[in-house]
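What you see is the complex with one protein chain gone and the rest in place.
For chain A:
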Amino acid sequence: MAGVTLDTVRKVYTGNVEAVKGVSLGIKDGSFCVLVGPSGCGKSTLLRMIAGLETISGGAVKIGDRVVNEVEPADRDIAMVFQNYALYPHMSVYDNMAYGLKNRGTPKDEIEKRVKEAARILAIEPFLARKPRQLSGGQRQRVAMGRAIVRKPQVFLFDEPLSNLDAKLRVQMRVEIKRLQRALGVTSIYVTHDQVEAMTLSDQLVVMSGGQIEQVGTPAEVYRRPETRFVATFIGSPPMNILPGKVEGPGRVSVGGQTISVTDMRDGLAPGSAIEVGLRPEDVQAGAAGSSSLTMDVDFVEELGATQLFHGKVAGTEFVVQASTGQIPADSRTLTLSIDPTNVHLFDPQTTKRLGRA
């Protein structure tokens, strides 16, 4: 077992396109690290550099204590699960899993033992003699994972492994991946653009954008205390509302003339300066007007069953409120929202960084 350390890793493609701009990250041995971000943010490139499928333009990738920049993928002691599974179509399930071991000259009986064990863990024993095309998507996914498990690698790499599955199967496989990773205790790096997958799977969540890391932390930390406006709007569904506001004084900001209190606010912000106020749709309550409240004009309501989404405007800016069904009358035209000061996030309009307490 080994952790993975990235030290200012860069990837520059021909034509000076910088896909990864100096990423440093420490992934603890045995932990589940998820890289999440919109497409083109460099997360897949970063993963492929760890795998050895892309050359590293700058910096160092360490697996355990060994710098692997120049090491062949096969010798890095990693296993990878691809988005389209990349199973060998002409080989049986058994041979698919055994291939990597065969190439390493593992003895036959050892191969058989490991493949049988992996098949048992993944419940694909009945399919060992079949070809991949005779399997369903979920079964292929399991075979791809089996191929990774039999190698007993130091690190598992997952490149959006669930995006080819239908929604129901995706949830089921997500749970299985998590359970499997817990059971095996192998350091895992998982790339996805799906923030639900990212939140549910990770011990360590890495949000990326534009080839850089925006924030690293546990899912709860990232959700509770987003460090940039990008993270705030990317993590959480529906996304956080961002309202333009003004600093009134310590612990007080105003939005369109209505003042609200804030707990987590940096000291020394000049009164009157512009600021961005972030409020999660699930964090605002309809209530009576008070010392910290906003009024909202409702345009329409989306029904989600257990909850309702109220779409409308606060001080001329789009705003969404999520409430349990029945909590707010669905025909309300205006809402008074009481704001809990601990749930307000402040961001600098220029740098987009959080303006919280240091």
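Throughout what follows, a contact is a pair of C-beta atoms (placed from the backbone, for glycine too) under 8 Å apart; a residue touches a chain by one contact, two chains touch by 3 or more; residues count from 1.
FYI, contacts and distances are computed from a predicted model.
The chain that is not shown carries the UniProt protein name "sn-glycerol-3-phosphate transport system permease protein UgpE", picked from "Sigma-70 family RNA polymerase sigma factor", "sn-glycerol-3-phosphate transport system permease protein UgpE", "TldD protein" or "Ion-translocating oxidoreductase complex subunit E".
Set against the missing chain, the residues A:G15, A:P89 or A:G326 yield one that touches it, A:P89. Contact with the omitted chain, checked across A:P73, A:P238 or A:G251, is made by A:P73. Among A:G26, A:G64 or A:G100, the one in contact with the hidden chain is A:G100.
The missing chain, though absent from the display, is touched by one residue of A:V4, A:A19, A:C33 or A:A51; that residue is A:A51. As for the chain not pictured, it touches chain A at residues 51-53, 72-74, 78-80, 82-84, 86-91, 99-100, 103-104, 133, 147.
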